[in-house]
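Here the complex is missing one protein chain, while the rest keep their positions.
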C-alpha cells in the first residue's frame, strides 16, 4: 500500500499516508513503534499483526450512548441511504489506505442500508458488496471477516437464532445466508458469529436448553451452507458474558469451546477473542487467548481494552502494553495468527470529535501491538522466563512423572509412589522474580 | 431420628431436639417452616431436601480470618489430636441428631489429624472412620459425600493434581485413595473434588495445558480406582472461579462440564454447585444449577450464599428466599436431588460466638429451603409461569418450526421461509408480569 | 383520584383505573398489596409512599440500547415536536390517574422539545409548562421534582457545570434557570441535580479540583436563584459512581454529603438516593439511605433495582422485597419521606413491548413497596429486632460509657479504664438470629 485510495471526494483532507517515524518523532500523525516492513521473528510486523479496521466503530459509531445523542458528524452522511453507504465505503477505503491497514471487518448493516423488505435488503447489500469488491481490488485491502448484525433490529429483541419465535429464527437465516454469500464474493478469510442477544434477560421466562440447542442447529446449518458455497476459512464464535443481555450463552472461551465440542463443530469453528469481553467475564485477555490456543481454537482477536472499574464494554483502543505483551506471547507461542488478525473493535471516546482522532486512536492501537510484538519476541528469544516456566514441569519428563504423563499409572501405583517419597520439596513459584524480569524486558 | 446422640459428654447442653413449631412460634430454637415429615409434591420435605452438615465449617472453622485470630473455642478441643478428633465426632453426631439432619460431608483432614507421616495419616484416618461408622450405625445418619483436602497443607501451595512437581501429585493420590476407601467403608453416596489450588497464581509461570491434562488424568485414575473398590455413586466436581488462586480451572458449571466431556468422564462425573461460587463467577445460583440440569449433570448442592458486594467467598448461611426458590424450581423441574443433597457449606460469622448460634444458623438455612420448596411447588403446580414460558416456544412444536427443531431444514430452506414471512410479530417477553407473579406466589 | 384524565384521545384504551384487589386476585391489572387508603403506622399507604412516575422512562424511553434500535412505538408520537409534547402530556396524565399515583418528575427535555435556539427552547418549555399546570390542576397530580437534562445534548459531552469550557457552563445556566422557574410555576416540592457527565472520562486530561469547585459554585448560584424566585423546598443531589463517565463526582451518599458540607450547602441540599446507583457504588440500597438519614440529608428516593451481576445501570422496576423492606425501615425510622417520594426511576425491559407492560411494571413496583411498608412497620412495631440492636449499645447509656459518649473522657482516662477491666466479654453479634427473624416476619 503506497498511496491513498480517494473516491469521489477526499473525506480526511489534510491527513496523508501515516508513516513510521520512530519513537523520537513529535508528529502525532506518525507511527512511533509500528514499522510495517520491519522483520521480527522471521516475518514483517505487518504479517504478524494482520491489523483490521472495524467498519461499525470507525465509520458508523456516532458517539451516542445511553445518556446522550450523537456527537459525531460524518462527512459521508447523506439523505439517501445508498448514496451514504457508497460514500462511506469510499471514506473507509481512504482511511484503510492512509492508515496502512490491510484488512477490514463488517456487519451487513454497517455497510448497507437494511431497507424495508428482504428484497430491498438483498439488493442493497449485493450492490454495496460489489462496490466493496471494486475497492478491495483497487487497493489490495482484504476482508478479514464479516458477520450479520442480528441484534440491532427490534425484531431480534428476544434473540436471533435463540429466539423463542421460529419466525425470527428464519429471518436470521436471511441475513446469515446473504452474509456468507458476500463473504465468498469478497474472499473473506473468516466468518464470525457474535451473539449480541443470544442469551437471556430473565431466566424465569427462558428455556436455555431449547435456546442453546437451536443455536447449535443454526450454526450447523450455516456451516453446511458456507462449505457448500465455497467458504473454506474458519467460522468464529465471539464470546461475551453479558450486555446487552443479562447472560449471553457464549460467555467466555471455555464455555464456547465446550459448546462447539458438544455439538461436533470443532473442525470448522474457532474462537474470536475480544479483550474487553474476556475481562468482563472475569478473565485476563491473555487467559482467554491461552485457553483457545491450548485447545487449538485461537481464531482471531478483537483488539481493544476495557476499564477494569467500569462494568460494561467500553471498547477503548488498546494502549496497555502489559496486556498486549501477554497477548502477543500467546500468539507467537502458538504459531501466530494464521487466517486471523488483530481487529480494532474499539471506538473513539464520545468526546473525541476531531477528524484526526480516528487516526490518532488507530496509531495508538497499532503502536501498542507493535511494541508488544517486539517485546514478546525479545522475551521469547531470550528464553529466561520460558526456561523458568518449563523447568517447573521437569519432573514429568522422566521416570514416574513421565509414566504418569503417558497415562501408564493407576491410582494405586501413584499412591505407592506418594507413600514412599516422604514430604515433597517446597518449591518457590518465583512469581516476583518473573514480574521483575518482565519489567526489565519492557523498560530496557 | 427421634433422639439425640450423646457421646461421652454432651457438647451442646441445654439444647434439645429441634422441632417444628410453625411460623407463629417465638422459640428461636425451633423450625418455623421446615416440617420434616410434611408431604410436598409427593415426598416428605426431608426426602426432598436431603440436608447435610458440613463438618469443616460446623466443627472446625474457628472464626479466624485473614485479619484475625480464632474467636471460637470448641468444647471438643483436646491437646491430643486423636482424642480431639473422637470428641469432635461425638459433638458432630450430637449436632446432626439434635438438628435433625440425615447426612453429613467431610474432608479427610476435618475428621482426622494429618499426623507427621503417611502411615500416621492412614492410621488416624482409618481409626476415625471406624468411629464415624459406629456413630452412623447408631444414629442412621449417612455420608452424603467426602473429599480429600489437598489445598491446606503447605505442600499443595502450587496445586494438587495440577502441581508442577510430580512428587506432590503422587502425594495427592495418597489422600484420594484413602478417601475413596473410607467413602466405601462409610457408604458415601457421592465423592467430591474441589480444586482449591487447581488453578494458577500467575499465568506467566504456568502451563495450563499440562496442568489441566494432568488433572484429567488424575480424575480418570481416581474414577477407575473408585469403581474398582465398589464406589457406585457419582463423582462430583465443584466449580469455583478464583480464591485462593487467581484463577481456578473448574471456573463454573459450563467450564467444568466442558472439561468433563472433553476427557470422556461424563458417565461418571456430575457437578456440585455451590451458590457462592456461582455468584463469584458472575452467574446466579439458579443459572449454574440450570446449566447442570440441562446437561444431565446436576449432582449435588452446596447451599450457602455470598454477599453480592464482597468479592470473596463469604459462605453465609442461606437466607435469601428468592435465590432458594429459583434453586428449588430447577431441582423440582429436573427430577429432584437423587444421590445429591443440600449441604450447608456455610459458616458462622466470626462474631457469632454463642453455642446456640450454630443451631440458629442451620435452622435459618433449613427454614429458608423449606419455604423455598413449598413456594416452588406452588408455582409449578399452579402452572401459570411455566405456562407463559412454554408458550413462548410454541412455534417449534409444529410446522416449519418443528422441522427446524428436528434438524430437517437447510439454511437455504430456512432462508426461504424467512424471506416469505415478512416482518415477524413483536412479542413481549412479559418479564415484569412474571416478576409480579413471583412476588404474589411468595407473599400470598 | 377517582377518575382517569383523558385528553383529546385515550392513549391506553382498554385499561381503566387500577384498583386494589388483594393478594388473591387473578387480575394482573390490579394491586395485590398496595391499598392506597389503608392506614399503616398512622398514615395512609399513599401518604407514606408518595409514589412518583418518571416521565423520561415511562413516556420517552423507547427500548433502544447501545446494541439496538428502539422497540417501542408511542401512540403519542407526532411529526411536529410540540404536538407530540402535548399529546405525551395527555398520555402521561392519563397514566398517572389510571395507575393512581399523585406525583411525577421530569427533566426539561422530557416534556418539551429543545428546539434549535435558546429562545425556541424557552418558548417551548414555557408553553408545555402551562399545559402541565393545567393538567396538574385538573387532576390533583403534583410535581415531586424536576431537573435539567444537561447530559444528553452533544454540547455537554465534556460535562455541564464541570465543563472545561466556560461557554458550556453558561449554557447550563440557561436550562437550570428555566427549570427552576418552571419548578416554581408548577409548585415542585424538590429540585434535583443529577450530574450525568459531571465527572471525567480520563484523569490524564482532567483537573478535578477546578471542576468540582466550579460545580460547587454553580450549585451555590442555583440555590441563590431558586431561593430568590420563591423555591422553598430542598435541592437534591443524586449520587452515581460512574456511567456514562468513567468516574462521576457525586460518587455515593458519603461523597456527596462531604461535598455539600465542604461548600457550605448543607442547609439547602439533601440527597436523592437511587437504589441502582448505590449498588453500582458497592453499597446496599439501605446503606446509602442510612448514611443520608444519619446525616439528616435523606431527601428523596429513586426506586428501582439493578442486577448485581451486570455492571451498568439496568434500572429495573423494584421487585426485591428484602431490599425494599430494608429501605422502608430506614424511611420509617427516620421520620418518613417529608417532601420526598418514591420515584420509579425504572424502565421497561427492551422486550416489554405490550401497552399493558407499563402498567404491570408500575403495579409490581408499587406492590413491592406496599408489602415492604407493611413488613417494616410490623418489624418496627414488634420491636424484637430493634430491641436486639439497641441492647448492643447499652454500655454507652450509663457510667463510663456514657461519659465517653458525652466526650468527657481523655485518652488517659479511657486507657485507665481499659487497663482495669481485664478481658472484655465476648458478645455474639447474633447475625443469624436476626436474619431468621427477618424471614419469619416476611413470610408469616
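Letters A, B and C name the chains as they come in the text, with residue numbers starting at 1 for each one.
Going forward, a contact is a pair of C-beta atoms (placed from the backbone, for glycine too) under 8 Å apart; a residue touches a chain by one contact, two chains touch by 3 or more.
Not measured: the values here are computed from a predicted model.
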| item | value |
| --- | --- |
| Which of C:145, C:194, C:251 or C:344 contacts the chain that the document leaves out | C:251 |
| Residue among C:53, C:91, C:128 or C:176 touching the omitted chain | C:176 |
| Contact with the hidden chain (one of B:350, B:419 or B:433) | B:350 |
| Touching residues (missing chain, whole complex) on chain C | 117-119, 154-155, 157-158, 164-174, 176-177, 201-210, 212, 214, 217, 220-222, 224-225, 241-242, 247, 251-252, 254-255, 257-259, 261-262, 281-284, 286-287, 290-291, 294, 326, 385, 388-390, 392-393, 395-396, 400-401, 404-405, 407, 409-412, 414-415, 417-419, 421-427, 429-431, 434-435, 438 |
| Chain B residues that touch the omitted chain in the full complex | 63, 65-71, 151-154, 156-158, 196-197, 201-202, 242-244, 246, 280, 307, 309-313, 349-351, 353 |
| Interface with the unshown chain - residue positions in chain A | 23-24, 28, 32-33, 71, 279, 282-284, 308-309, 317, 319-322, 348-349, 351-354, 357, 360-361, 363-364, 367-368, 371, 426-433, 435-436, 438-440, 442-444 |
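Following the convention adopted for this analysis, only the chains that are shown with their structure count from here on.
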| item | value |
| --- | --- |
| Those chains which touch chain C and also touch chain B | A |
| Distance from the mean Cα position of chain B to that of chain A, given in whole angstrom | 37 |
| Overlap residues in chain B, where contacts from two or more other chains coincide | 282-284, 426-427, 429-431, 435, 438 |
